[in-house]
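The structure under discussion is supplied below as structure tokens; questions concerning it will follow.
Only one protein chain is missing from this complex, and each of the others stays in its spot.
Order of writing sets the labels: A, B and C. Residues in every chain begin at 1.
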Amino acid sequence: MDFDLSEDQRLLQDSLAKLLKDKYAFEQRKGYMASETGWSRDVWAAYADLGLLAMPFAEDDGGLGYGAVETMIVAEQFGRALALEPFIPTVVIGGAFLRHGATAEQRAALVPQIAEGKLLLAFAHTETQSRFDLNDVATTAKKDGAGWVIEGRKGVVVHGDTADQIIVTARVSGGRRDRDGIEVFLIPADTQGVTRRGFKTSDGQRAADITFDNVKVSADAKLNGGLALAERVVDEAIAALGAEAIGCMEASKDLTIEYLKTRKQFGRPIGSFQSLQHRAAEMMVCLEQARSMAMLAAMMASEEDPAERRRQMRAVKIEIGRNARFVGQQTVQMHGGIAMTMEYVGGHYLKRLTVIENMFGDVDHHLAALSEEGGVFVAA
Amino acid sequence: MDFDLSEDQRLLQDSLAKLLKDKYAFEQRKGYMASETGWSRDVWAAYADLGLLAMPFAEDDGGLGYGAVETMIVAEQFGRALALEPFIPTVVIGGAFLRHGATAEQRAALVPQIAEGKLLLAFAHTETQSRFDLNDVATTAKKDGAGWVIEGRKGVVVHGDTADQIIVTARVSGGRRDRDGIEVFLIPADTQGVTRRGFKTSDGQRAADITFDNVKVSADAKLNGGLALAERVVDEAIAALGAEAIGCMEASKDLTIEYLKTRKQFGRPIGSFQSLQHRAAEMMVCLEQARSMAMLAAMMASEEDPAERRRQMRAVKIEIGRNARFVGQQTVQMHGGIAMTMEYVGGHYLKRLTVIENMFGDVDHHLAALSEEGGVFVAA
Amino acid sequence: MELRFTDEERAFRQEVRAWIDENLPAETRERMASGRTPTKAMQIDWQKRLYAKGWAVPHWPVEWGGQKWSAIQRFILSEEMQSTPAPSPLGFNANMLGPVMIAFGTEEQKKHFLPKIASLDLWFCQGFSEPGAGSDLASLKTRAVREGDHYIVNGQKTWTTLAQHADWIFLLVRTDPGAAKQQEGISFLIADMKTPGITVRPIITIDGAHEVNEVFLDDVKVPVENLIGTENRGWDCAKFLLSNERTGQARVGASKERIRRLKLIAKEAPGGARPVMEDPRFRSRLTEVEVQLKALEMTTLRVLADENRQLSQRKPNPASSVLKIRGTELQQAISELYVMAAGPYGLVASDPEADRWNEPEVAQDWQTLAQATYFNWRKQSIYGGSTEIQKNIMAKAFLGL
Partner (left out) sequence: MELRFTDEERAFRQEVRAWIDENLPAETRERMASGRTPTKAMQIDWQKRLYAKGWAVPHWPVEWGGQKWSAIQRFILSEEMQSTPAPSPLGFNANMLGPVMIAFGTEEQKKHFLPKIASLDLWFCQGFSEPGAGSDLASLKTRAVREGDHYIVNGQKTWTTLAQHADWIFLLVRTDPGAAKQQEGISFLIADMKTPGITVRPIITIDGAHEVNEVFLDDVKVPVENLIGTENRGWDCAKFLLSNERTGQARVGASKERIRRLKLIAKEAPGGARPVMEDPRFRSRLTEVEVQLKALEMTTLRVLADENRQLSQRKPNPASSVLKIRGTELQQAISELYVMAAGPYGLVASDPEADRWNEPEVAQDWQTLAQATYFNWRKQSIYGGSTEIQKNIMAKAFLGL
């Protein structure tokens, strides 16, 4: 067991940190956010130059063959910077679907495009009735000759408005909540019958509501793996989102401590008040506990036993979610009014952390599921 | 609406406070606790002299005709003093059974004895399998000529070891958890077949495990009202226990604040440390919120609609339980080691509050039930 | 001790409820039920109706438009408005400036201003906070220099709620910078927002709302007759104002309304296999909040019933800090329950221009408001005396430190 970064990993971390320092000052970020895409194509190109978009793919497919630890390192930096680009939808989630569910031909065709920053992906799984249940799928896929016809509607597709291809869960058989009968399709966004309506999410990022109206796709649009594939990919996404949350919490904590040191009230730095000191200490405890879980997630992302992986990822989601909420709220509370404003970065951490908590299941969702699955220490 | 005590009520409060000041110094209490009964017959006689034991009974029955507010006042004082006598089992619970479930003849025979301090009662409802459910009754009562035969075992009968008569729930028909088919019996403790095994409870008070082995009682041993009667009585007991908890919390808070003011560490009173100040403020908030609920309980104790009464009493149990736990724990934490010892009163408040929380249903028990009954504000 | 509402109080509640039902415009009620604040026009319209009925400022003396009501009656009116929900009379006018002027103002000031304050003919905003001051209000730097029969005011105020709607502002200024203590040498002024030199700049909060503003004061000429109370003794007015009407901060009626609405919503809110309301964990969390709210309602009544004694002693009841601390926590907790209920569709940002769209919504209205409200309500534990300040006050009051 070894928690130190390798030389290469440290290099990756440093070079990305440098890039973000240059490109992601708060004012720059505001500009990206106000743009039509809601993020920066230039910065995306810079990520491509750094190799970030090729990271998780096998070298044979044109990637770098990096693993979950590297994803963690990168996502953490994105969290610190509150980066807006669709790294997780395209590279982490889209990448995992391609790695685990696509044919060699598909990978050969798509991976280089992703690596070069030319192909964006998004994952459409939420439906109005589904809440957080991946198996709750009313969207249908019906055989149509050699191909398929997709019908249905997906909501809150993160970065779905700018994606070139949409990865969609659809039901080929069974009842709405059956675990069997779900397949995953890769559908070009410009296919006839696909209608997208983009909107801002509560953290200022972008998502889309997408309807599929008699959408005809070819046979090879169906990836291999069905629901099990989607669950595996989501577990990898949870690991990456967890790492992003750590970066966000750490920046939030650093900002708060800096503020406590410099801001004066009643003639002294507010950080000299013991009640705030203890709260800051508690933030630190929360951050370290959450960081441990992000590491656990990186470790479990490649776990082959799906039940064990799922259980540990639920624990990750719960612990990071709880602690992120505390850190986000206390960042605002200890700053006071200033962090309630759009013009100050503090409140944006709270917003991003709230969104992360609510992606792929909130704390209570996983708490309920995990406690029904017997808890964390079942076999230990 | 008026939250002030009447002149008579203030007099009652003052005279009891004075009595307890004389009789319930911590060292005296230790003596009572170490005695065979675990409480003081002398002090019990003093309560009788003060009229406390006649309080809730109708004047026609030889009582004072006082209501739930007076019970609250008295129980709060007992809480402050950590009094050990069986006031709640005999006067509050036993009294309520007699008032609501006994015949005029029974009341005429028993109330004067209680008022004079000559008759002690205890309520036997818990069974090994029942947890907190009053309707979970395996003890049976079978018709036997004009009378009944009782068979079964009851656990944790508070002050059951010294009681002269035991009030017992028993099943005359139906399945173990049916709400129908439960009756309440008043059984002299010296009836053949009644075996008692007394023991200390975790707060140093006394209880008994009681077995009923072919216990034959006469027809008039059965009170009128069955489970509904028992539930009504328990709701009155919850109100009294809540008031006792308030007294206990208040004394606990006062002790802690006094300690914070006088105890010095690092060259200054520990009460000058802001983290402890804020914790003390939170104790105060908890106490005031709990006190409000004790008043609500006094108000609802006479509510005739059992569903509404039950719902509000659950809220009382939950809020007082939660806040009592905080106050009890913080009393020990803010004192440090000293309150971990038997020789100091601080820890005894925590112990008594813990026991109160676990009588007639703990916080989670009532939280589950109340949330299934639709919550607090159903009709508002 | 009588712990139930009397028959008269119950009858009064019915009267209030019936009158509100009859007089509150449907659009106002709907907008508020959705969880939004009323528009300026709605606020003015409603307060004028209340004023005409004599209910805008019942806690004021009768001669200035008040009612000889008990504290309980005032509570009932306030709670009924919150539960409907209807707008409450503007706090800056009814609860802050009005009582200060009644206590400290001249007869001329009272005659001229109080009716306009009560009826909302003049909308007042509060110029207390300054950049860099935060909870340390008395460290304010805005200067007012007497020149003839005017004060020349220079400085900056911030967190000025609804300054964009205001006709007038009441503000604390430093008139004697040489005073020994920072609480001394402060004066309490009122000024017309149209006075040259006053500039309002919006502050957008993290939920995207425009509620608060910066107010810049640049050589603003304020006539000396706009001084309230004694020059350099403005801190007395400020303290009086801050200790006034803390009971309102619990906002129990509003929280009860939000809970009731949440229960209806959660019964329909998709929760995968079953509606959110059928999840035992969600229900437990909701019930935990309800129970605390019930206790807070009782605590509010206790503080109210004690109000006369408190007023005669002119010192705040420490239990009033309980109301602010727990009231805030519960409002925040309720906002978190809405976020939970909204689930993934809570990610959809509320769009202030949503009314203009003809397309189908991408999420239900309440879902899009859930996170915005959660973010916005973080302010509750910061403003009006932060939770930390409330605990300092309590510690002082009963630790004597």
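Keep in mind that, in the parts below, a residue touches a chain if its C-beta (ideal position, glycine included) is under 8 Å from a C-beta of that chain, and two chains touch if they have at least 3 such contacts.
Note that the structure is a prediction, hence the values are computed from the model and not measured.
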**Asked** Out of A:63, A:117, A:271 or A:361, which is the one that touches the chain we can't see?
**Response** A:271
**Fill in**
Touch assignment to the omitted chain, from B:113, B:191 or B:275, lands on B:275
**Asked** Among the options A:19, A:187 or A:260, which residue touches the chain absent from this view?
**Response** A:260
**Fill in**
Where chain C meets the chain that is not shown, the residues are 280-281, 284
**Fill in**
Listed in rising order, the chain A residues that touch the chain left out are 1-6, 9, 69, 257, 260-261, 269, 271-272, 274, 277-278, 280-282, 284-285, 288-293, 295-296, 298-299, 312, 315, 318-319, 367-368, 370-372, 375-377, 380
**Message:** Just checking the interface: what residues of chain B touch the absent partner chain?
**Reply:** 126, 128-133, 136, 155-156, 158, 177, 197, 199-204, 207, 209, 263, 265-266, 273, 275-276, 329, 332-333, 336-337, 339-343, 347-348, 350-351, 354-355, 358-359, 362, 364, 367-368
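Criterion: only the chains that are shown with their structure count from here on.
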**Message:** Using C-alpha centres only, name the chain that sits farthest from chain B.
**Reply:** A
**Message:** Report the inter-centroid distance (CA atoms only) between chain A and chain B in whole Å.
**Reply:** 53
**Message:** If I count partner chains per residue in chain C, which residues reach a count of at least 2?
**Reply:** 388, 391
**Message:** If I count partner chains per residue in chain B, which residues reach a count of at least 2?
**Reply:** 274, 277-278
